[in-house]
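As you look at this complex, bear in mind that one protein chain is not there, while each of the others sits in place.
Right, chain A next:
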Amino acid sequence: MTRDAIRLTGITKRYGAFTAVDDLTLAVPEGEFLALLGHNGAGKTTLMKMLLGLTRPTAGSLSVLGTEGGGAAARRALGFLPENVNFTGGSSGRAALRYFARLKGAPKAQAEDLLERVGLAAAAHKPVRTYSKGMRQRLGLAQALLGEPRLLLLDEPTSGLDPMLRQEFYRILRDMKAQGVTILLSSHVLSELQLRTDRIAIMRHGRLVACDTLQGLQQAAGLPVRIRVRVPEGGAERAAAQAGPGARVLAANGRSVELGVSLADKMEALRRLANGGAGDVEDLDVLPPSLDDVYAHFGGSPAPDEEVAP
């Protein structure tokens, strides 16, 4: 039976009159890669702080890696990468990582291995204050991986990183997942999460408004599959008629038209479009509802005065 790496029941956190997290219940089984999405101020970071035991919930109970309330014992087996990670400027990357390794009870050799793994071996002797943002994030990831954690909490880990670095980053995460590590990652960059996560949790104003696989969320949202059809001049209506009764025209310009069909009608519409003559349909692309669309549906955006930090 898989144990839950994280179990939150009715977790609420209030700062005075402001409710940062509102009655949140969530269970994350071991080995799952969960994406945590939400607008700025939705409560994602507060949630992570509670999991780390840095903040106490106002109500509700939580357990991390089997430890009720998540104290120092749970922290031994988890790694945390905060948003905008920072290190004492003057020490070298190597010295900083060795220090953290000692704090976590990890062997010194592991620090060297991790520096190699995140690509910082060459710059490890330089002081951290000379590091670029990407280098600091790499060092941050290295420290999160110290001590062979069973759970990784990553708060916007790829923000401000170039695409190559992001790829490397997810490659490392993939290796961790292969070892059975549970990963909770909060991010705003939806496109890179789409194919990599098991489930997606969406928070809005402190509440958990959705938590399911991408397919589950797509179905629940009932968003249309978009089919972009390239047509000869003026052929928009013909193409729409071709696709069948379930298709709605979402957008049209001269040579291309975007049709919306429900998931159920998708295959039927595609068959009809494909079987039509080349005179009606020159080319088509299928765009299932992306994570962006799903997120916009569930997560929405906050009212202007609701993005408040406690």
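Note that a residue touches a chain if its C-beta (ideal position, glycine included) is under 8 Å from a C-beta of that chain, and two chains touch if they have at least 3 such contacts; residues count from 1.
Going forward, contacts and distances are computed from a predicted model.
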item: Candidate names "Ion-translocating oxidoreductase complex subunit E", "DRTGG domain-containing protein", "Methylated-DNA--protein-cysteine methyltransferase" or "Cu-processing system permease protein"; UniProt protein name, chain not shown; value: "Cu-processing system permease protein"
item: Which residue of A:Ala59, A:Leu103, A:Ala220 or A:Met267 touches the chain not shown here; value: A:Leu103
item: From A:Phe33, A:Phe80 or A:Tyr131, residue that would touch the chain that is not displayed; value: A:Phe80
item: Touching residue (missing chain; options A:Ala17, A:Ala72 or A:Ala109); value: A:Ala72
item: Absent chain, residues of chain A that touch it; value: 49, 52, 54-56, 72-73, 75-76, 80, 82, 84-88, 90-91, 95, 99-100, 102-105, 143
